[in-house]
Structures are given as C-alpha cells and as structure tokens.
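Pasting a structure here, questions to come.
The complex appears here without one of its protein chains, the remainder shown in place.
Chain nomenclature is as follows: A and B, assigned in order of appearance, with residue numbering initiated at 1 for each chain independently.
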Amino acid sequence: MDLLTFLQVLDSTMRLATPLLLACLAGLYSERAGIFDIGLEGKMLAAAFLSAAVAFTTGSAWLGLLAGIGASLALSAIHGLASITFRGNQLISGVAINFLAAGLTVVVAQSWFGQGGRTPQLAGAARFEPITLPFADALRDVPVLGPIYYELISGHTALVYLALLLVPLTWWVLYATRFGLRMRAVGENPAAVDTAGVSVIGLRYAAVAICGVLCGIAGTYLATALQAGFVKDMSAGRGYIALAALIFAKWRPWYALYACLLFGFLQALALRPDVIEGALGFKVNGQLLDVLPYILTVIILAGFVGKAIPPRAGGAPYVKER
Amino acid sequence: MTQAPAIELKGISKAFGPVQANKDISIRVMPGTIHGIIGENGAGKSTLMSILYGFYKADKGEIFIAGKKVQIPDSQAAIAAGIGMVFQHFKLVENFTVLENVVLGAEDSGLLRPSLARARRELKALAEEYGLNVEPDALIEDIGVGMQQRVEILKALYRKADILILDEPTGVLTPAEADQFFRILERLKAEGKTIILITHKLREIMETTDTVSVMRRGEMTATVKTSETSPAELAELMVGRKVLLRVDKAPAKVGATVLEVKDLNVTDNKGVHRLKGINFHVKAGEILGIAGVAGNGQSELLEVLGGYEKATGSITVNGQTIDLTGTHSDGRSRRARGIAHVPEDRQREGLIMDFTAWENVAFGYHHDPKYQRGIFMDNAAIKDDTVGKMERFDVRPPDPKLAAKSFSGGNQQKIVLAREIERNPDLLLIGQPTRGVDIGAIEFIHQQIVALRDQGKAILLVSVELEEILSLSDRIAVMFDGRMMGERLPAQTDEKELGLMMAGITKGEAA
Partner (left out) sequence: MDVMPKWADVVLIPLISLILAATLSAIVILAIGESPTNALKIMVDGALGSTYGWGYTLYYATNFIFTGLAVSIAFHARMFNIGGEGQAMMGGLGVALVCMFIPWPHWSLALLGGIVAAAVFGAAWAAIPAFLQAKRGSHIVITTIMFNFIAAALLNYLLIGALKPQGSMEPATGKFPEATHLPNLHDVLGFFGIEFSKAAPANITFFVAILACVAVWALIWRTKLGYELRAFGHSESAAKYAGISPTKIIMVSMLISGGLAGMMAINNVQGEAERLVLNAVEGAGFIGIAVALMGRSHPFGVFLAAILFGFLYQGGAELALWTKIPREMIVVIQALVILFTGALDNMVRMPLERAFLAAKRRNKGAA
C-alpha cells in the first residue's frame, strides 16, 4: 500500500471519527455529572435533521448549526426534566428520546419537504466547506511531510478542527476549573456537593446542556459536512458507538480521542475493502469491521482489558436521604 | 447576661409524607457552649439539625442566628450564616483528595490552582490551631474513618463556621478515638465556637455538654443544664417512663458445644483482611455476646456464619463441618443446618420492604415443603402461618397483607424475630437486635432471646451497645480490627475494661 492510499484512509478516519468524538465528549460531560445518556443517538439525529432543514431554507450552514444545537438542546431539556427534576429512570428516558427523534425527524421532514422523510440536497454555503490550511498547496510536493500536511491535516471542515480542540479544552475544564471539580464531584457523590452549598440540580442541568450542545454539533456535522443533507436514521448507531468509545476511554477526554480515532479507523477501513485485502493479503468481512467497536466494548466491559469503572453516582437520581 | 443566643429555633415543624418528624420545636443555644441533643433513634434529632443546615426545608418555624432572623433555604445559606455540619454519614467524595474535598464548594475563583494553594496553607494553620493533622494529598478512600471525620470538621472550619453541628460523631470511633475527638471539641469551644452535639449516648452528654435538650417522637420534651440533671432523669425524659436496663434471667444451663469457629479469615473484594484468625465457640443454652465498635469485623463474621460471605478456616455446627466456599455456602444451606439469623440491618437484609408481611415470613424459608403445593407456592398456608406468628409476637397492626415498610421499626424486627425463632434453630445469630426499636419492643425482644436460651439453644449476639451486651450475655467476647481481643464474664468485667479492649488494648498492655 502506498503512502497516498494510507493517507486517504487516515483522512477518512478523521472525518468519520469527528461525529463520534463530539458525541463521545458530549456523553462524557453528562455521565461525569452522574447522568447516564443513551440518548446521544437521538440528539444527533434531531440535530442532523434540523440543521439540514434550516441550512437548506436559509442557505447558511452556520444558521443550520445553531438550529441543530437548538434541536439537540430541546431533547436534552426533556432528559434533564425526566432524570433530574422528576428523578425518573435515565435509561428509559434515553430510549424514549431516541425514538422521539427517530419518529419526529421523518414526520416533520415529510411534512416540510415532502421528499419521503429527507431534506433536499445541500449545496454551497448551506454546507460546511473544507478549509485549506495556509501553505497546504505550496508544501504539497515536499516529500512525505507535504502529502501528510495536505491530505491529512489540511482540508477538513471547521467542525473537525473544533472537535479536536474540544479534547484539550474538556481536559482543562474537568481538571483545572471549579466547574470541573464540582461536576466530577456531583457524579461521584452528589450529597457532598449539596452539603457543600452547591446546587446539584444546577450542576447536572449544566452538564446535560453541554452534552446537548456537543451532540448538536455532532448531528450538524453529519448532515452539513460529512454528507449533504438529512436522510432517515442517518446517525446510524453512531450515538451508541460514541457511548462505547466513552466506556472504552473510561470517561477520560484524551482516551476518548484515541477510542474515537480507533473506531473511526475501523469505519474508514470498512469503506475500503481493497485496502485491507492489499495490506493483509485476504478478504476481511465488512460486517466484522462494522461490529468490531461493539465487540471491543463488550470485551472492555467484561473487564478483560482493565476495569471500566463508571462515575459512582451515575444513573441514580439524587434524593436527599431520610 | 443579655447576650443573644447563637442559635434560636422557634416552632419548627417538618413532615415527610405522612410522618411528622418534628413538631413545633423551639430551642436556644448560647454562644461558646456545647449543647447536646439526645433522643432515641427516629426521635427527630437529625431532621431538626438538617433543617438548621438547610438540607431540609421546615414546613413551619423561624430561625434566629445571633439574634437576627434568617432564612436558610439551602446549605449555601447555612454556610453563609456561619453554620457547619458533620453528618453521621460523611459527605465526602471518595476518590478526591483531602484538599479537593475541603475546597469543594468554597473555591476562590473559577480556576482551581489558586484555591488549592490557599487551602493547603489554611489547612496547615488550622491543623496547628486545633490539633487536626491530616495529609492533604491523601485520597479519602485510603484514610480511616477517624481521619475522614477530621476532614469533615476541617471543611466546616475552612468555611469559617462559628457553629458546628455534629451528628452522632462517635458511632464509628473506638472509645480512645472518641476521647481524642472530645478533646478537639473542648479546644473548639475554648476558641469560642458554638457546638451542637447530637447523640443517643447518655455518657457523652453527661461528660461534654453544658446544656442538653431531649427529644422524643418529634417533640422537644425538655432543655436542662447538664450539671443539674442525671442520666436516669434524661433516660426517663427520652423514653417517657422509667427504663429497666438490666434483664432478669436465670443462670445459664450450659450444654454441649453447638458452634465452633477455628482460624476464620475473610478478605474482602478490595483485598482488605476483615477477619484475622478468629476462634471461639458457643454452647447450647448460653448467649455469647460480641462487643466492639462498628466496622471491626462483626458484620463479616455474621455474614460468614449466615452463609453469604466467603471465608477460610473451619466452622462446625453440632460437630458437622460447614462448607465455606463451595456450592453449599449459602443462606439456604445454613438454615438447613439449624442456623437462624436475625441480621444487623433488617431493612437492607432481613426484610424486603416492598413485600407484604406474609411474603416476608416465608423469606429465606420459601423452599420449606409446608409452603408448597405441587410446583406452586402455597400462599394460603404462608398467610395462615403469618397470622399465628403476628399474634404470638404481638406484631401491630396484625395485618399479613401490609407491606413491611408500613410497620414501625420494632414491629418489623418482631416479624424477623418470629420468622427466625419459630424455626426452632439450634443456633441463633442475632445482630443489633434492638437498633432503631422503641423501648417497649426492646424489652419484648430481650425476653424472647433469653427464653430461647433457656430452651437450650445457642445464641450468638452481636451488638455495638455495650449495655445490651452486658445485660444479655453469659460470656462476652470483644472484637477489634478483625481479631478477638479476648473473652470476659459479665460479672467480672465492666464498661471501662471492655472499652479498652474495643480500642485494641488488653489489660496487660494498658498497665
């Protein structure tokens, strides 16, 4: 396999890892604050639809992004209401949100555009365009480093770079700020936070809202950058893969990046059976690559490769003890 | 003396659903004093203090701090008013460091680093001022309960608390640690802090407080100067009548050895050695009482004997060896061997709180052939059995269809006791038989235990209440740090000696 093919695979790894990474970091905020979220999938899907719809209508990808975030935040609000205010079952709430998004997006898309539950194709400014980094063209012919810079590092959309920047930012928020300390504490022992005079409810809503914003960006990326428009069920299980990546990463930001890159790489390989055959000398089943993230996650969960310990107060609504 | 009280509560009331936890309570605490609040479990002490700390909201009533009326809707407001509270169950983040726990909620700014640096300096100063040494970078999960309690006190002091509420602070401490703790209290008082001490132990009240308030069933029954009262008077105020602490019992008619435990070891799933080579025996017709501070291995001992904790070593019952790790090391096999078990925590273990009384009567014995009809359970037979048990053990209300959670603590305990004692076991394991039980039921439960002993059964009693151990036991063993510290006869020992043993000191060493 030549360098260029390899770089192409890595390039699509980046593009495919981006929505996973955004959703994974979204889940990280929520779950670190003690709110399990299996509704990442639904939030991405809702954001994908509304961002595409608004981007098409207004011709602006950025307005689409705002709308996508808005759609995702609305679902986050439901999740917050159910799991924080009304102390409901967070898993059931997540399931409901996934269905709500799966149903509503098609119902609304059909009524809005009448194209069988999809939005029209996006073009021009309604999509996020790749950004060519400075000197990319000029350096293109420098051996080895040139192609790496041109093919792999340059030429992604703004959202890809944003997702990458969010990794160190999340690390910083988590470990170097007051908000991060309190958020981690509320996911471990909310009573400690409550008796220290800090609002458990406020912190948890904040975390769920951040989760909503990031899922909104992830969904927008799907519909306006990775693809050109919304189609039914386009999140295609990415929310669950992000969840798997989160467990894989043991709820830590840098590891989340590595896990999402790994899963993105598997997805990129699944698209290029010729590359695998060339590299390994035999055919690898595409379905196997598709399910590898799930299988790896089960193995991680089984504790065969280190133990994944979730935040201790995760999944449990906070009730002051009697 | 026209000084305003540090705290004044007027007409505080609080209900949890149908339960009235506090009824029209008023109290005044003068600054620079230690004020005790004493009462039985469930009397409403902790609720009252949690209201003062803003953890619960009162339905009615007013709070004055230093003469000024204040609203305390949340803990933030309580902290701002100079109140700090150390809860019975500590509110610490286990995988945070001491420093992070102290800083949490009292950070200086959005960034952590300066806050942590200041907290480190302050912690050092506070440690010197009050003798509260802690390792700031240790993780909470790695330090002992005594240390964790210090962290809780430091948290309050770091927030500039002038008023410190301590809820049952000595429950998890050895007598020696408790002594040290009370020295810290004296020092805090000398520095001008106002302290409220919640406890159900008369001795602590008599030794440390200036004034004491007594609570009973959600009401404040009296507030007196400690120097002008006596333990007997307080006890009477607590329970509403004279208390009979000693149980009348005939001398034991001891028979053959029923339970023999040899070199029993338990290591928990974190790798901590919980039981370290335990040896003892219990004979037919006697009560062996095991004394000790909570958390020194008594729970694990009961769990192993009850069949739901793995161990190494040997246990024989009536001469037969008990399987400690294989397929027969479960509660069901133990019951088949004639071991009955009244567990320490009836709400977590002894009962299913959402099950009805009759379902609970079959609990653990649901394989009993007399509860079966073909492949199905004979629910009618269980209900019949329950009616009889409720009558014989005076369970009120005698309604088999009521959920366990709807009964009072004493009546719940009677259901468990009826189930276990009427199995006519050779050996009864019984942990904390009267925890959270009202006085009337305590006498009844003690009588039942003694009656079973007089029928020639072997009884292993575990209790953290020394008085209970002293009044019921025929022999007393003391546990400390997973070891047996030795055995004493009740007539030849006293609370002082047992207290030292509970702290890991035997007479030879103390001298």
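We take it that a residue touches a chain if its C-beta (ideal position, glycine included) is under 8 Å from a C-beta of that chain, and two chains touch if they have at least 3 such contacts.
Since this is a predicted model, take the numbers as computed values, not measurements.
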item: Residue in contact with the excluded chain [from B:307, B:482 or B:499]; value: B:307
item: Options A:209, A:228 or A:291, residue touching the unrepresented chain; value: A:291
item: Residue, one of B:52, B:238, B:282 or B:351, that touches the chain absent here; value: B:351
item: Residue of B:362, B:428 or B:501 touching the missing chain in the full complex; value: B:362
item: Contacts of chain B with the absent chain, listed as residue ranges; value: 17-19, 306-308, 330-335, 341, 343, 345, 348-355, 359, 362-364, 366-367, 372, 375-377, 379, 403, 405-406
item: Interface with the undisplayed chain - residues on chain A; value: 38, 78, 81-83, 86-93, 95-100, 102-104, 106-108, 110-111, 117, 237, 240, 243-244, 247, 285, 287-288, 290-291, 294-295, 297-298, 301-303, 310
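The working rule: only the chains that are shown with their structure count from here on.
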item: Where chain A and chain B are represented by their mean Cα positions, the distance between them in whole Å; value: 47
item: Complex interface listing, chain A residues touching chain B; value: 175-182, 184-185, 188-189, 191-199, 312, 320-322
item: Chain B to chain A touching residues, read off their complex; value: 16, 53, 55-56, 74-80, 85, 87, 89, 91-96, 100-101, 103-107, 109-113, 115, 155
